[in-house]
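For this depiction, one protein chain was excluded, whereas all remaining protein chains were kept in their positions.
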Amino acid sequence: MSDQHTQTQISSAEVHEVFADLHTRYGVRGLEEKRADQAFVRTDRDEAVAVLTHLRDRHGYTHLAFLTAVDQIEEGRFELLYMLHNYELRHDLGVIVEIPREGDGCSMDTIHRMWPAAATYQRELREMFGIDFPGSPRLHEDFALEGWHDLPPMRKEFDTREYSERTYYARPGRTKTDTRQHMKDTIYPSEAETW
Amino acid sequence: MVNTDTRSDRPARRGTPIPGTSSARGVPNLATRSQEHINDNPLMPPIVDGKAVFDLDSGKYLKLWQGPQHPGITGNMSLELVVCGDEIVECKTHVGYLHRGFEKLMERRSYIQCFPIVCRIAVPEPDFNEYLFAATVEEIQGIEVPERAQWIRTLNLEMARLASFFMWMGGMAGAFGLGTQGQWTVTMRDYILDRFEELTGGRIYHMYMIPGGVRGDFPEGFTDRLRETIDTCEKTLQDVERTLFNNAVFKKRAKGLGVIHPDIVDQFGIVGPNARAAGFARDVRKDHPYLVYDQLDFEVVTHTDSDAYARAWVRLQEMYQSMDLIRQILDRMPAEGPFFTKLPNVLHWNVKPGHIYKKAECTRGEYGYYLNSDGSDKPRRIYVRGPSYTHAVSLMEHLSIGCNIADTAGLMVSLHTYPPEVER
Partner (left out) sequence: MATADTQTRRYQEPGAPGNAAVVNPDPRTVTGPAGGTGQGDVQTVDGQLRILTEELKLANADLRSEDRGNFCDHPPEVIKPFRAFWENFLNWARSESLWILGFGTGCGAIELRPLMTSRFDMYQYGIQGRPTPRQSSVFVIGGYASVKTMKRIVRSYEQMQGPKFVLGLGSCTINGGMYWDSYNTVNRLDHYIPVDVYIAGCMPRPEALLAGFVKLKEMIKRGECEGANRYAENFEWYKANQKRIIKNWDMPDYNW
């Protein structure tokens, strides 16, 4: 129940209108309507800041809820996600931008002039994923980590367990059982056949 | 950012640094950098790249660290202050002291293993993490939660809100040197934690809202005891209101402190009571009703002064509102019914591919979870959007300029920031 009750004021037609406008102007594609009050679109890296500016100034998506990245290591790219919110229409719009994972291409234009708070997100992304945002203030200062010399930790190829075992001293005596096997053998042996 | 302190006998030294002194200590040597940007007023600090730069060698400014080992800071974070006299001219926040890498840890845990660690993300108010994690998984997987479980979840969230606000109220009073209210409110919070303990088995971390519903039903006689607790809390809160909000010290120091101009609310992504005290009637519970909030009666509390006092007042009203909501929930919720829907075997549970963002209104504002699933048994990415992320870092840096050192603690508490949700 309830979660579908949303009294949204935006209709699907309006979302499509916004999308059509963005599509004609900037070639925005891939509209995914998740709920009545939430949708995602995809755009190119070169157009992204223009799209965000247009959304903020023309369509009322004034609130940057967050900016984050998803590591799609298999396809060799990061997906940057700008989650915008429109308080008038009560609508969330996620703008997804794909950038390459490696090399010089792993950078993105800064948006801290549009939202000063975005500088913090960009600092975190630089530290955790190694994404460069040229011009963003205090970009190369430590954010959450201090004196970090390894790979950016949120990248998929960084193995946190291996790093922990290599760096910190594990207390002897910690045993690890395979959860599935343990439940099958010890806790619910009678139900094991039904799995 | 502009410093017009003319009381100092010494004008800011400019243009004639002793060679080597500034740069040797790691302070940029201003004379050699961007000469054209140095402004002409000798009483003003030079401006480089649009920002004032304070020459610590001039003897006019002092660098002062507030935190992490400091009683006047909310949790484990620190402020690097540059002060001129007792006025702050520059502030840099430093976070990361509580960074545990939750988002990374969740990527190598199965969904059910993520469930016990998500609540650790925001310590004083863990329930919103549990709810949002459960809700994102449910939505992406298409799990229907029984009606009674929804009511219990709403009740749980409102109790968490009340407990968190009680903790905050004590901190707010303490930041201005008023100890008594802190003694009362922390004890009231303890009474609510007692009810939590009955309901969930845990005082701080409850691990109660599992994907599919909640872990257990009410114990016997729980509703009556909860009503009693709420009555006690309301009585004490009235005492707090009388003694704190009419207190001369509190009024004198909180009024006009840390004014958030309505224009910067969207720029800085300010949400929750901080935005409501600036006159914006924004509340996720109203705008995007989740759980059973559309069946409850409440109004969004707003204020227009937008200073520390107004924010405290908004939170006080929301505490009364939260008590009212708890009573409404107890009156209206179905007496019987299942509280849990049967899940597939969670050890072999592959969540459907897709991505979704869910948000809820916690005490600080919009709290959100973004879940990206690639169809395996582990999440590809979970992002936690905590409202303190902007409040504690960029907004704090913005608001503390021109503030008195002694008021920094009060300003910081009035923004209601929890460091663990900043760095996660």
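We call the chains A and B, going by the order they appear; numbering starts again at 1 in every chain.
Keep this in mind: a contact is a pair of C-beta atoms (placed from the backbone, for glycine too) under 8 Å apart; a residue touches a chain by one contact, two chains touch by 3 or more.
The structure presented is a predicted model; accordingly, all values stated were derived computationally and were not measured.
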Residue touching the undisplayed chain, where the options are A:Y26, A:Y87 or A:Y163: A:Y163
Listed residues B:K60, B:R120 or B:R253, member touching the removed chain: B:R120
Chain A, residues in touch with the chain not shown (by the definition above): 144-150, 153, 158, 160-161, 163-172, 174
Residues of chain B (touch criterion as defined above) contacting the omitted chain: 24, 68-71, 75-76, 96-101, 104-105, 108, 116-117, 120, 123-124, 167, 170, 182-183, 186-187, 189-190, 202-205, 420
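Throughout what follows, only the chains that are shown with their structure count from here on.
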Cα-centroid distance, chain A relative to chain B, in whole angstrom: 21
Complex interface listing, chain A residues touching chain B: 1-3, 5-8, 34, 37-38, 40, 62-66, 68, 70-71, 81, 83, 87, 90, 92, 94, 115-117, 119-121, 138, 142-146, 153-154, 156, 158, 160-161, 179-180, 183, 195
Sites on chain B touched by chain A in the complex: 92, 95-96, 99, 101, 103-105, 107-108, 135, 139, 144, 147, 150, 266-269, 271, 280, 282, 287-295, 345, 347-348, 355-357, 359, 366, 368, 370, 372, 380-381, 383, 385, 389-390, 393-395, 398, 423
